[in-house]
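Every protein chain except one is present and positioned as in the full complex.
Our next item is chain A:
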Amino acid sequence: MSAQTAAAAREGRRGVTLRPGAWLTWAALVFFFVNLLGVIATVLLDSLGRSWFASWLPTGWTGHWYSDAWKEFGLGQVLWTTVEVTFLVVLLSLVLAVPASYALARRDFPGKHLLTTLFVLPILVPPIAYGIPMATVLYKFHLAGTVTGVVLANLVPSIPFVIFTMTPFIEQIDPKIESAARMCGASTWTVLTRILSPLMLPGILAAGILVLVRTFGMFELTFLTAGPSSQTLVVALFSAVNSAGIRSTQSIDAMAVIYTGTMAVLLLVALRFVNPTQLVARSSE
């Protein structure tokens, strides 16, 4: 009996890839990745090809679509706006949300549930649904189409996001450390700068990078609130695709590759500091 079980266990361990269930799982994942690779590679190759109609690969290679795209879409201006908006959103959302996460992590007070709901709502309600009223309000305050308007709109999902990333992080910092510092006579300011800040820094960094990646890729809100001079890269990309016709797909793809490249760099930086699951959920590990 025990020999049988041991044999089954050994077989199970060695033959993981041989069972149909495991095969199916891997096949599904591989199929997904092949498709994903295809989707990305098509865009990349098209941006480098001279022309590509009915063949497996483009005919001839060239890099001039990139310079075309740069001139045609004014990418210098667009990239500058993107950097400006992203930087401001990261900075402001951290400044506004980190203190709130501290209070939420350390205190249990009446109305906490209500407050949490207030912060969950902007994440749950689809961006289009509050983006449209928001665009109307910005128009009323003459902020429509300005960088300020875009930054304000992007703060709405970013603040709750920082809060839900930072609160669990601060919860795992032992409050006894702060008490100990107090015992030794540290003032509030000293506790903040010498004790809390260094401990919170990794969390702040992670939250900041996550907001950076999200804002860079945020389409709906920026699209609804941006004007011609305050477009970010992703919005410029969408507008280029949707008002195509005179524009060649290749230079649009070149722009898409620039977007993907920037995103990939941001992602590599982000993954050095955060766990992949943190990109979708508040950290639990």
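Observations on the structure shown:
Simple rule for what comes next: contacts are C-beta pairs under 8 Å (C-beta built on N, C-alpha and C of every residue); 3 or more make two chains touch, one makes a residue touch a chain; residues count from 1.
Rule of thumb we're sticking to: contacts and distances are computed from a predicted model.
Between the listed names "Imidazole glycerol phosphate synthase subunit HisF", "Cytochrome bc1 complex cytochrome b subunit", "Carbohydrate ABC transporter membrane protein 1, CUT1 family" or "Quinol oxidase subunit 1", the UniProt record for the complex's undisplayed chain reads "Carbohydrate ABC transporter membrane protein 1, CUT1 family". Touch with the chain omitted from the figure is made, among A:P133, A:P202 or A:P228, by A:P133. Where chain A meets the chain that is not shown, the touching residues are 21-22, 24-25, 28-29, 32-33, 35-36, 38-40, 42-43, 46, 53-54, 56, 95-97, 99-100, 102-104, 106-110, 112, 115, 118-119, 121-122, 124-130, 132-137, 152-153, 155-156, 159-160, 163, 175, 178-179, 182, 188-189, 191-192, 196, 213, 217, 219-220, 223-224, 234, 237-238, 241-242, 249, 252-253, 256, 259-260, 263-264, 266-267, 271, 276-277, 279-281, 284-285.
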